[in-house]
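Note that one protein chain of the assembly has been removed; the remaining protein chains are unaltered in position.
Labels run A and B following the written order; every chain starts at residue 1.
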Amino acid sequence: MLTLAFALVFFYAPNDADQGFIFKIFYVHVPLAIVALVGFVVAAVFGALHLRSQESKWDMRSYVTIHISVIFAVGVLVTGSIWARASWGHWFVWDEPMLVSFLIVFLLYATYWPLRFSIEDKEKQSRYASVFAIVAGAFVPLNFAAVRMAESFTHPQTATTTTSAPASVTLTFLVALAGMALLFVTLCKYEMASKHATFRLRALRRRLAGDEDELSMTGRSAAPQL
Amino acid sequence: MPDPAPALVLRGAGRRYGERAALRDVTLELEAGRTLVVFGPNGAGKTTLLRMLATLLRPHAGEVRVLGRPLPGDGYAVRGRIGFLGHEALLYRELSGRENLRFHAKLHRVAAGRVDEVLDAVGMTARCGDPVAELSRGMVQRLAIARAVLHEPELLLLDEPLANLDPAAAAQVAPLIGVGGAGPSDRRTRVVTSHDPAGGLQGADVALGLKGGRVALLAAATDVEPAQIAELYR
Partner (left out) sequence: MMSAVAALLAKELTLELRTRESVPSMVLFSIATYVVFHFGLDRDRVTGDLASGVLWVTLLFSAILGVNRLFVAEYEQGGFDGFLLAPVDRTALLVAKALTLFAFLGIVELVAVPAFALLLLGPPLTQALPQLVLVLALANAGIAVIGTLVAGLAIQTRARDLIVPLIALPLLVPVLLAAARCATPLLSDGGAGALPGNWLAILAIYDLLFALIAYAVFDFLLED
């Protein structure tokens, strides 16, 4: 799907009139941003479900969603600054709301791991992480609104580009968005599976060693456990 | 009027810390007005049991009913009816004894006059204006006992209540909490932890021995030999 999207980006979509080839990064940057944003909100919902049900699977889902969303957010920052460099000659532009918002959001979520790691009790760790996920998830859209209000729109406005743009642009954009969303879900699934496998392995190893009750000897980890 | 239902019901109750089980499969009943004494070496789960009954820790397994209400769901309904005395005094060090008790009296909606009453009962009237930080450990313990009985709770949970107290002070507070053989005037339900086989069994109705988070001994206090308790610590 993503391959199809990239093929469309390169061969189908027309070059932007003023920006030329570099405009094509738009098809990576904007879907990344949208998917990461939705990811943060979804992580907050998982966090709320964890607090309500006290089941660790929701904490795991929240953790994985935040993890992948942060990686996507880094992608947004990188592609955004490449675009900014190409369009305005600066790596970072303060009047570009997307870049600024994602910088703030990235800074906030980067604390998720130190927070988890510095709480020793596992149950408390996952409960506090869920509270963090909810607070931060609610903060993300608010922050976007505030930053957007503060900055002038020197950016080619995505909303108008997609609506008044030729069908080829819209189609390519939608395919790229769907591709990115699929990539997100796949990565989440993959990480979840790997976490499960690690946990199972640890449990089996412990049983082999014959001490069901002892604390695991594998060292401390900030990741949730099932 | 005594409650006809048992004051405490535990069925298969358990609590974990992370992956370690601190308390496992504890099953017991205690009638209202009776005293349960809990023995066990450090780390056996005594404090966990008490904190669980005090609604401070939620049980992870089994059923726990305190004063007829299931925990953790009905915790709000029993909170004001429990007096808890833990290892920590739960007093602010920079406030005086009286200020601390006044604060707790307001939280428990108890009249301010009751504060002077309990201060007198634990023999702390003279020093009640000093900051808690300046008091000796025994005096802090007396204030902590005053705090625990301030709201005249139906159920007392006492974690080594006589720790740090000299014999005279212990004799003074004994009637308040009804331990150490001093016959209490009222018949409150009590759960008391102890390391002293003879002293602990005095005045107790039921004895519970914990070892490694499991019940190792559960019998009427009169049937228990001090040797059985010493066995727990081996």
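Keep this in mind: contacts are C-beta pairs under 8 Å (C-beta built on N, C-alpha and C of every residue); 3 or more make two chains touch, one makes a residue touch a chain.
Just so you know, these numbers come straight off a predicted model, no measurement behind them.
Engineer: Considering the whole complex, which of B:94, B:134, B:166 or B:225 touches the chain not shown?
Structural biologist: Among B:94, B:134, B:166 or B:225, only B:94 touches the chain that is not shown.
Engineer: Please pick, from B:28, B:56, B:163 or B:218, the residue that touches the omitted chain in the full complex.
Structural biologist: Looking across B:28, B:56, B:163 or B:218, the contact with the absent chain belongs to B:56.
Engineer: Which subunit A residues touch the hidden chain?
Structural biologist: Touch with the absent chain occurs at residues 51, 104-105, 107-108, 110-111, 114-115, 118-121, 124, 127-128, 130-132, 134-136, 138-139, 142-143, 145-147, 149-150.
Engineer: Name every residue on subunit B in touch with the hidden partner chain.
Structural biologist: Answer for subunit B: residues 51, 54-58, 76, 79-80, 82, 84, 86, 88-95, 99, 103-104, 106-109, 131, 147 touch the chain left out.
Definition applied: only the chains that are shown with their structure count from here on.
Engineer: At what distance in angstrom does the C-alpha mean of subunit B lie from that of subunit A?
Structural biologist: Between these chains, centre-to-centre, one finds 49 Å.
Engineer: Help me check something: in the complex, which residues belonging to subunit A touch subunit B?
Structural biologist: Those residues of subunit A that touch subunit B are 120-123, 213, 215-216, 225.
Engineer: Sort out for me which residues of subunit B touch subunit A in the complex.
Structural biologist: 16-21
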